[in-house]
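So that we are looking at the same thing, I have put the structure below in structure tokens.
Every protein chain of the complex appears in place save one, which is left out.
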Amino acid sequence: MKIAFIGLGNMGAPMARNLLKAGHALTVFDLNTQAVGALVEAGAMAAASPKDAATGAETVITMLPAAAHVRHVLTAEDGVLAGIAKGVPIIDSSTIDPASVKAFAALAAEHGNTFVDAPVSGGTGGAAAGTLTFMVGGTAQAFEQVRPVLSAMGNNLVHCGDTGAGQGAKICNNLVLGITMAGVAEAMSLGEALGIDPKVLGGIINTSTGRCWSSDTYNPFPGVIETAPSSRGYTGGFGTDLMLKDLGLAGDAAKSVRQPVYLGALAQQLYQTVSSKGDGKLDFSAVIKLYRKDGAA
Amino acid sequence: MKIAFIGLGNMGAPMARNLLKAGHALTVFDLNTQAVGALVEAGAMAAASPKDAATGAETVITMLPAAAHVRHVLTAEDGVLAGIAKGVPIIDSSTIDPASVKAFAALAAEHGNTFVDAPVSGGTGGAAAGTLTFMVGGTAQAFEQVRPVLSAMGNNLVHCGDTGAGQGAKICNNLVLGITMAGVAEAMSLGEALGIDPKVLGGIINTSTGRCWSSDTYNPFPGVIETAPSSRGYTGGFGTDLMLKDLGLAGDAAKSVRQPVYLGALAQQLYQTVSSKGDGKLDFSAVIKLYRKDGAA
Amino acid sequence: MKIAFIGLGNMGAPMARNLLKAGHALTVFDLNTQAVGALVEAGAMAAASPKDAATGAETVITMLPAAAHVRHVLTAEDGVLAGIAKGVPIIDSSTIDPASVKAFAALAAEHGNTFVDAPVSGGTGGAAAGTLTFMVGGTAQAFEQVRPVLSAMGNNLVHCGDTGAGQGAKICNNLVLGITMAGVAEAMSLGEALGIDPKVLGGIINTSTGRCWSSDTYNPFPGVIETAPSSRGYTGGFGTDLMLKDLGLAGDAAKSVRQPVYLGALAQQLYQTVSSKGDGKLDFSAVIKLYRKDGAA
Partner (left out) sequence: MKIAFIGLGNMGAPMARNLLKAGHALTVFDLNTQAVGALVEAGAMAAASPKDAATGAETVITMLPAAAHVRHVLTAEDGVLAGIAKGVPIIDSSTIDPASVKAFAALAAEHGNTFVDAPVSGGTGGAAAGTLTFMVGGTAQAFEQVRPVLSAMGNNLVHCGDTGAGQGAKICNNLVLGITMAGVAEAMSLGEALGIDPKVLGGIINTSTGRCWSSDTYNPFPGVIETAPSSRGYTGGFGTDLMLKDLGLAGDAAKSVRQPVYLGALAQQLYQTVSSKGDGKLDFSAVIKLYRKDGAA
């Protein structure tokens, strides 16, 4: 299939490579010419603009930092909608707010195109391995239409509901994540202050009702889980500023439906404090710094 | 071994039965004569007072609602310390604050006795099946001393650290639990308001980074997990008022070491609101009532 | 002076009337033709569009619900910037976020115009009486330039700092307001539950260190302050949804500078809960409903 891929960042680049490996013909676009060059070496064709990439494509995929970028890539003079043929689906794998998704879907519909939200989880590792989870919003028909393309990049394709539901599901998962991580940080630090060995406490939580990914896989206390960012100085992993972005999306989505998110709003302030102290690039489990007496992390 | 068991409530009674089954000679005391009668039928002897029960015992076990009860049972004129022989260990399996544990241990030490905190997790089911987890605080020697007795009631004995560390570990686990449950309630309700099917959302969270016991085993949204209290009207399970008690203990323990518990304090207010509306007896996952638009649960 | 006034809502209409009373020549625009008609009867001229209103004006004033409206009124084909002469100042008295203000000021500068943010406090009463407070952002020169016009509508003109600082100051004040109101609601409800007479408690707070406008002028407990919305069923006053909007602006402004707003974020969730229960049109002091045992307010 002839596919246009726009946005070759940390996630987009390996996703695009998996499309090539699956035998698709790929035209790529990114402002970063180095990223484009690497994909061209791998067999892709370079486009001069989103419009150029979309022209003649049978599917268009976007993977961008925020809703404003998606809007620009779609609607600019040299944007996707200026080049795309009627009936060609647009898959957006960026993480953005559901309200923007609905607006973009309406714009696409005016041009005779389907716009499907398909944000991912699984990180850069999953992107490289082709084992991403795609959370897809759109009609059942649209989901079936994009399934073959997505299956080259991920192995868990979930149809979450109508347009925007993919983003909604991802936001809700990351809302839980942001809360549980800060909650585990709180409890591990309290345990430390009470004189309990962190490994023992981690072991108890992980075999009891407090069990969660933030404790058993990604524990924020150094040394409890050897493979977690906390055990390598909070480097790598999922940055605090990215968690802040996602909790901001959750807050905005909640506001749009007048839904309270008490713990989410408070967790957001905790990560904001971390970022405000200059640690926004550290893994989000560095939130434990706020709790430990010496600010250690 | 000759064991005194004081406190035959929902947890204490089945724990005492398992000691009988393991062949121990048991003397029991409770203000509830019916509970005492049932144990006597099962082979225990009834004592007239905690002092009477402790006299001649080789181990004393207490399982009581709160620290004030433990204090009374220990120090009253007809209390345990008035009857116990020097060198006999006292095991307290109540859930109380670490500071009280330390005070009781000091009192016991004055009388020549070791006081071990050994709160449990596993609920009434685990108590009946003899599969409780015991979180034990005390010296390594004390832990070894009480291990044979505890192993008749539980299959997971964890030495958490010095006196009080058992309570500390339980409190920290339940702090995480109280936070994650409210967090999952928040996210599931947001998902509902955004139009996402709760079962689909539950499925995504449970295979992603939001994964936790509060979602994959005890999800607060009705119908997501068929065996959870939420699927039977929030009956049975772990009552909101019990969660309130445990978050209160966490708050007190945190205060004693000047340790902030932001999310725990907020979660406590959420459960307090549930209780204040008259739903304190419902399972603690009923906290989702605060979030769903129609107050449904 | 020849003034264009765009936006004749509850606040804008009485403000425009005071400009007429001060002898200014006024051209007005609003989508609501009835509102325009009332002003024309009072001596204003009706414009066919913002562009039309701005053409020939010596000062342009906008008073609109949100940043999106300001953007449209400025930049639409028939917008202000299409008609305004170079050097004419634009005064925006809407309550919007500082980042948007800066964007609009940049747009205006490209056209050779100064854009001054000048949000108000004082409510519809102050608007009618001409006693508003204007919080002004811009250069000292711009402040001096718009002072004569503003003084016809308000009696307290404060130069808060550079472009956006007027909005920033208003947002910060309303952040305090949203927090103190919920805090007073919390304390008055606790006092009620403890059996203290609300009028006695109000009296103590108002003569002690808890003293604040939310208690001594606008107490949320019915009957404590006879002139407050709480004493007339939470009607009139400042709607919960407007408070929600302002706390949302505070949250956005805080996010833009990575500044934590713990209490503001939590207060926002409390008002969001009120709104989510269908009471968004009630005065924001109705937040006390969340606290009182019977949900009374």
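Chains: A, B and C, in written order; residue numbering restarts at 1 for each.
Note that a contact is a pair of C-beta atoms (placed from the backbone, for glycine too) under 8 Å apart; a residue touches a chain by one contact, two chains touch by 3 or more.
What you see is a predicted model, and the numbers here were worked out from it, not measured in a lab.
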item	value
Among C:11, C:153 or C:261, the residue in touch with the chain that has been omitted	C:261
Interface residues of chain C (partner: the chain not displayed)	98, 121, 133, 135, 156, 158-162, 164-165, 168-177, 179-180, 182-184, 186-191, 193-197, 200-201, 203-205, 207-215, 218, 250, 253-254, 257-264, 266-267, 270, 290-291, 293
Residues of chain B in contact with the chain not shown	244, 248, 251, 254-255, 258-262, 265-266, 268-270, 272-273, 275-276, 280
Those residues of chain A which, in the complete complex, touch the missing chain	262, 266, 273, 276-277, 290, 293
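Here, only the chains that are shown with their structure count from here on.
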item	value
Copies chain A and chain C touch via same or different residues, half shared test	same
Chain B and chain C, separation of their C-alpha mean positions in angstrom	52
Centroid spacing, where centroids are CA-atom means, of chain A and chain B in whole angstrom	39
Residue numbers of chain A (touch at least two other chains)	254, 259-262, 266, 270
